[in-house]
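Below is one structure; the comments refer to it alone.
The full complex has more chains than appear here; those shown keep their coordinates.
Note that the chains are named A, B and C in the order they appear, and that numbering of residues resets to 1 at the start of each chain.
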Amino acid sequence: MSSCLVAVVAGVGRGTGSAIAHKFASQYLVVCLARNLESYEEVVSNINKSGGNAIGVTTDLSSAKSVKSSFDRLEMELGGDFGISAAVFNASTRPVCKPFLELTEDEYAGGYDILGRGAFLFAQATLPRLVKLVNVSSHPSSLIFTGATASIKSFAEFVSFSNGKWVLRSLAQSFAKEFGPQGVQVAHTIIDGVIGIPTTVQAMKEAGKDTQDTLISPEAIVDAYWYLHTQPKSAFSWEIDIRPFGEKW
Amino acid sequence: MSSCLVAVVAGVGRGTGSAIAHKFASQYLVVCLARNLESYEEVVSNINKSGGNAIGVTTDLSSAKSVKSSFDRLEMELGGDFGISAAVFNASTRPVCKPFLELTEDEYAGGYDILGRGAFLFAQATLPRLVKLVNVSSHPSSLIFTGATASIKSFAEFVSFSNGKWVLRSLAQSFAKEFGPQGVQVAHTIIDGVIGIPTTVQAMKEAGKDTQDTLISPEAIVDAYWYLHTQPKSAFSWEIDIRPFGEKW
Amino acid sequence: MSSCLVAVVAGVGRGTGSAIAHKFASQYLVVCLARNLESYEEVVSNINKSGGNAIGVTTDLSSAKSVKSSFDRLEMELGGDFGISAAVFNASTRPVCKPFLELTEDEYAGGYDILGRGAFLFAQATLPRLVKLVNVSSHPSSLIFTGATASIKSFAEFVSFSNGKWVLRSLAQSFAKEFGPQGVQVAHTIIDGVIGIPTTVQAMKEAGKDTQDTLISPEAIVDAYWYLHTQPKSAFSWEIDIRPFGEKW
């Protein structure tokens, strides 16, 4: 399997992560990382059933030990010198929304644990393998981070999530400036709206709202990731915002 | 000709405008607007020779009379009720760079004349025809504006150009909020780098610099415009930055 | 009168402009510019009655001829070589809020006429006289522009006003970079909220709202202008936002 071209997607679950995995499976062996087996097993199974190649590895991205263990396993499966064509950091954290003075230190740190430390560990594991394939792959090696409205605005009673998202954007900008000149496409997306996954679609319907106007289809988001991945070195985009046409902003 | 799908590109010359016209000609009859015949005649001729359809109309975008006259002519050729699938405002102005106190009122106004008044006139002429095709075309009706680094930073001794570009971005943002919910994709690009047209390539070569690292290929820019045009309503991007991988920012 | 230290305030009316004039009158002869006599006559009269010095000059800031005529008159009164210690551009325009396709060219241009052309004319008239007093006055020569929320966000159906405010901010940034190194303090304020003048106070009261939480007192704004004016060259601020503590943002 070592000669496969590889894409790694961190944060595969319902919605965007799953859609990204499916899209990149059209061209790559896709490694799906998620904290729980249940998050990725169906995606991996579906990709493999439909003629693609996918591997799922249970990974706690906030743990150096867990990330190392996952990449050790990948080395065994893919060969020690495997390169990565695309790495997508789509992991996130459930936002904690409460008055700041009621926030515990653990709740506060939750955003940073995944989006700050987790992104660091993911980047250190993937960037050397992305750099290796610069000028080799048909598309530039790409490292893409998933951001949100909270990446550029920090709201009241929402610091844990905002902090994490702001750090992630800081990382993405620094990486674009350090690794862009080496030929790696580093990009950050701002998903400004609610993503249409079964639970949000159901909630909108129950509220009597039109889901077509107000929800972003995961497949449409994925087109943006694929476009970013396939940009030539002559014209890299660092950031792109994505919102449904009916969204107020 | 009235049943053709139409794209209108303002500011067709060498470089980006010409590349946009060629790209959109793959699917649309392309109307090329430029101040001088010499700017667009070769592009129009090449598109028509290669099996596409293009019309060139000499237009001073800063003049209400000239813009009206051009669209009157288009109505005669395309039918009074012709719709527009995509409109690209790529017109610009030659930056005047001099100490502010040496700037004449005319030099100062130059940026606004094209990028402020011109964009207003272009938008008023195209938006009703874009709105008309919402939900009719295979892709959302799109209105795309070409910005630059100077759209988000204002430099010393450069106010005329910056003013124009800031106004253009203000317009694009307002339009996205007003016409996005109506189904029109309104987007703004930030071209952050030098575009590789014959004169800039030559200048780089003479300076002994590698043009691959430092110039943006017009064709690569155009891929961004086409991507923006083909985004589904579920996932519109308002703004995208584009720079060559070797650019410092 | 030629040995007086002079401050020029453009856009003196009720509210901020009047408060700025009063504040700067504590240290300067204040020149009040406004389109109509009624806007400034009471302010000028009050300053002169209370021991200060003020001159009012009816000026259409959007007209080169009117601005020239006003400064010619000032030269006659103050001497041809009078310097300016502080210049505040507080002029604005009544926002036109309507669907873009119903906007006339004149309505559209209204924002730019005052905030783009007017600011240009004001800056060309005052900057040479501000530069002249660098290192002479007790405080750095200062050129301050009044912005608004619409200076950084462009809303639907609001392009005329936003365009003008974005241009004004572009100007202020360019000037800060060109004239800051020459010792002139150039600053831009973002007034994010409703200013408490008699009409807005009355409207809030009629709506049963607490004016203390939601309105900005003009005197409080003026403290910001005075603080900006008195910053030492070692620590210039370019931009400051101002909002009442109860404002949502």
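The criterion applied here is as follows: contacts are C-beta pairs under 8 Å (C-beta built on N, C-alpha and C of every residue); 3 or more make two chains touch, one makes a residue touch a chain.
Just so you know, these numbers come straight off a predicted model, no measurement behind them.
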Q) Please state: how many copies of the shared sequence does the complete assembly contain, given 3 in place? A) 4
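Operating definition for what follows: only the chains that are shown with their structure count from here on.
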Q. If each chain is a dot and touching chains are joined, what shape do you get: line, ring, star, complete or other?
A. line
Q) Most central chain by CA mean? A) B
Q | Intercentroid distance (Cα basis), chain B paired with chain A, Å | A | 32
Q) Could you state the distance in Å from the CA-based centre of chain B to that of chain C? A) 35
Q. Just curious, how far off is chain C from chain A if you go by their C-alpha centres, in Å?
A. 47
Q. Of all residues in chain B, which are in touch with two or more distinct other chains?
A. 177
Q: Can you check the complex and tell me which residues of chain B touch chain A?
A: 140, 177, 180-181, 183, 185, 196, 212-213, 215-217, 220-221, 223-224, 227, 231-249
(Q) Considering only the defined contacts, which chain C positions touch chain B in the complex? (A) 64, 99-101, 103, 105, 108-109, 112, 116-117, 120-121, 123-124, 127-128, 153-159, 162-163, 166-167, 169-171, 173-175, 177-179
